[in-house]
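Just one protein chain is left out here, and the rest sit where they should.
A and B are the chain letters, set down in written order, and residue numbers restart from 1 in every chain.
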Amino acid sequence: MRAHRLPGAGQLLLLLLLVFNLLPIYFILENSVKSPLEFASSTLSFPKALQWSNYGAAWDKVGPSLYHTSVIIAASVVAIVAFSAMSAYSFSKLRFPLKNTLFLLVFGLLLIPGFLTLIPLYLQIKKLGLSDSYLALILPYIAGGQAFSIFVLKTFFEQLPDEIFEAARIDGAGNIRIFSTVVLPLSVPICTTVAIINITSLWNDYLLPSLLLDRSHQTITMALVAFEAAAGNYGLSDYGGMMAAYLIAAVPLLLLFSLLMRNFVEGISSGSIKM
Amino acid sequence: MTNKLAKSSAALIALGLVLSACGGNNAENGQSASSAPAASGTASGTAGAANGWKGTITMYAQVYTPNSKNIAGLKQQKALQDVASEYEAAHPGIKIEFVDEEFKDYTQTVRVKAAAGELFDVFWGQWAELNNTFPKGIAEDLTPYFSQPNPYIPGKATWGEAMNATVVSETKSPDGKSYNINGDYVATAFFYNMDLFAKAGISQPPGSWSELIETTKKLKDAGITAMSQAPDYDWFQRHFLSDFYAKEFEQIAGFDQSPGVSSLDQSVAIAKGMLNTSDPRFMGWWPMFKSLTDNWKPDYLSSEPGVVGSNARNDFLAGKTAIFYDGSWLPENAKDAKVSFELGSFNFPVLTQADTPYTTSTDVSGAVGGPNAAFQFAVATKQANASMKEAGKQTAVIDWLQFVGTPKNVERIVNEHGTFVPTWPDTKPAESMAELANQASNELKALGVGGSSPNLNKNMQRIFGLYLSGNIDIAKATADVKKELDGAIKEYQSKNSVDLGKY
Partner (left out) sequence: MTGKAKLKTALTGYAFILPTFVFLIWFTYYPVYQALIGAFTDWDGFNAPRYIGLDNFVRLFGDEVLRQSTINALIWVVLSIVLAVVPPFLVAELIFQLRQARAQYIYRTLFVLPIVIPGIVTILLWRFLYQGEGAINQLLELIGLGSLQQLWLGDPNIALYSIILMGFPWISAFNLLIFYSGLQNISTEVLEAAKLEGATGWKRVWRIDIPSSFPQLRLIIILTLIGSLQNIVPPLIMTNGGPGYSTYVPILHMYNVSTVNGEFGYGMSIALVMFVVILLLTLVNMKLVKSES
């Protein structure tokens, strides 16, 4: 191991940056137990009276939606990773006409502003008769996750040494077997990374679910909306309850991260997130 | 990639709804007796229930949604549910279902739902949006029904007679159509914190413009924030312009040959240079208003009301600012928030020659609010709602609208909510609104610009804010305003295919 030495000034700087970086977490925590009036009178100071009931109220509103969101995201992300891995394998290791053109077609999607397609996409999903079901979101999410995931996985697969593929071929393995028994086991960390990146972005999606899902399928973001300064609500905004809801909404992500952190970092460290 | 937009959610609503609920319109109100339009209806009632359609009618009633669980800040109401139950009892087979949803960006929601043919059967829509903002053809033209009898209003020859004639006339589209039934009214006033006034040694709320300036100065000198909010251009222009142009009101309102100031009237007045910078009155109130805002805390002066509105309101409710100009929902909000101070209110003062030579000393305290609260219901067209194609459904929906749209029901629905004023003849305001409702009883002729283009008021607000915050001078502001007005009427002419020159 290399021995590094960070001078005292550097250590101090690092610590300071960390404190500032964690400020939003402090902001959520201290405000999640404030009454609306106390929030309005002081945002940054520590609460005088702890209003724990914010959490109960928040749970009532967002609890069920955590389940819906989990189902939708789990199904979407599994399919995103599976299909994008197949495509990435094809783009990186197989030869076929128009390969580069097709890849550019995929890559180009990264450059398109999102809400440009909102209405056409909405109409398309309606036309397929999918509204008010989980599939209404799962299918477009699978499409939406392809470009970035393929891009990252393709870089990763290109870095895999050719020898292992040749060795497998000599053993008589076809592409399907090479993909499932050689490539996939090697790519668990990078796939985890891709999955997490997709999860965090889908977790925040609001517009599409709000248009497509009814209340019995509502996602976490839809539920969070009820806490925000909203239609017909001209009164004091209940930011305290909102912060409590944000915190509740963050718990599943927190659990996920604590379970997968090692794989996630390992995936990023594989060096294939680059250009 | 829609994910990118996800986070945007929060502010969209605040923006859209706060503005639309109170902005955007010039109001002539009317508790005053209405003169009925030439009644032509001789036929018997439309008899919707008799046509045999059975099914569920969906309705989005905004803040009047009964038994709401999902709309933030809404107390439990039952009036509209009672009306629906009565209707269901009288019309077996028909069910009324209220949409209990919070919409972040209502305009977007309506647009998208309509594009998919799934708009609610009856939906909340304010006249300016129905006439200008929403795509044309999503709401049924209700004008023909207004001139026919409403079977649920015995004693009136037509449905229109039961409504506020001025409101109906003023909220017509450029081609003379009414797309909503319009039953309530927003009042506005200066609300103040009595405790802070006492602290600054002020015993009386200001009764004139000079007293208002004096009061804010006294508060400022006492180290109290007199006012702090984004001064809404659309609101204050109506106070000042309605006063300054009071003598020309009939002329402006008459360009389109019908009472009330429509967007066509406004556009013609802009084109003629009346409501334009070439008339000294049009920008004449800006420096005068700046002498007031110079006593405010400057933080929000250059901001958009929709962006900082809830912050400014929170500041006031938390006792940080002494005066807050707002709509008639504020007392209810203060009660809900359990504020610790005593709340008072005073109206926009009547101006005198000493204040400005342009004044006609008209009482314009009621010029800001207007017929844009929540009893604003439109019916989806077949194109915007595929289920309307079912035989007899449209007739049934109109019948339900006629059932809701009676003076008795307007009164009980509006008053249960308690923050708006019912406008129809034979309706009385709720007790809680008594103080502000008198605004609605002034014979009021409100003028302003903003109807010509959906963006006009927002763009004017930008210039107004830069001027009040001292970032541009009056000359630059005037030039920018001129550019906006000219652009807006150009857009109006091309969108509505009219030639303003011929008026």
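Convention: a residue touches a chain if its C-beta (ideal position, glycine included) is under 8 Å from a C-beta of that chain, and two chains touch if they have at least 3 such contacts.
The shown structure was predicted, so the numbers you read here are calculated from the model rather than taken from an experiment.
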Contacting the left-out chain in the complete assembly, out of A:53, A:181 or A:269: A:269
Absent-chain contact - pick from B:88, B:195, B:214 or B:304: B:304
Residue among A:57, A:75, A:119 or A:182 that touches the chain left out of view: A:119
Footprint left on chain A by the chain that the document does not show: 1-6, 10-11, 13-14, 17-18, 20-25, 27-28, 43-44, 82-84, 86-87, 89-91, 94-97, 99, 102, 105-106, 108-117, 119-121, 124-125, 128, 139-140, 142-144, 146, 150, 174-176, 179, 197, 200, 204, 224, 239, 243, 246, 249-250, 253-254, 257, 261, 265, 268-271, 273-275
Positions on chain B contacted by the hidden chain, ascending: 4-5, 7-12, 15, 105, 107-108, 111-112, 114-115, 133-138, 297-304, 306-307, 311, 383-384, 453-455, 458, 462-463, 465-466, 469, 471
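Simple rule for what comes next: only the chains that are shown with their structure count from here on.
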Centre-to-centre distance between chain B and chain A (centres being mean Cα positions), rounded to whole Å: 41
Sites on chain A touched by chain B in the complex: 36-37, 39-41, 109-110, 112-115, 117-119, 121-123, 126, 140, 144, 201-202, 204-208, 210-211, 215, 221, 225-238
Complex contacts: residues of chain B adjacent to chain A: 1-10, 13-14, 17-18, 21, 62-63, 70-74, 100-104, 106, 109, 111-113, 115-116, 118, 310, 313-315, 317-320, 326-327, 329-330, 332-333, 336-339, 374, 419
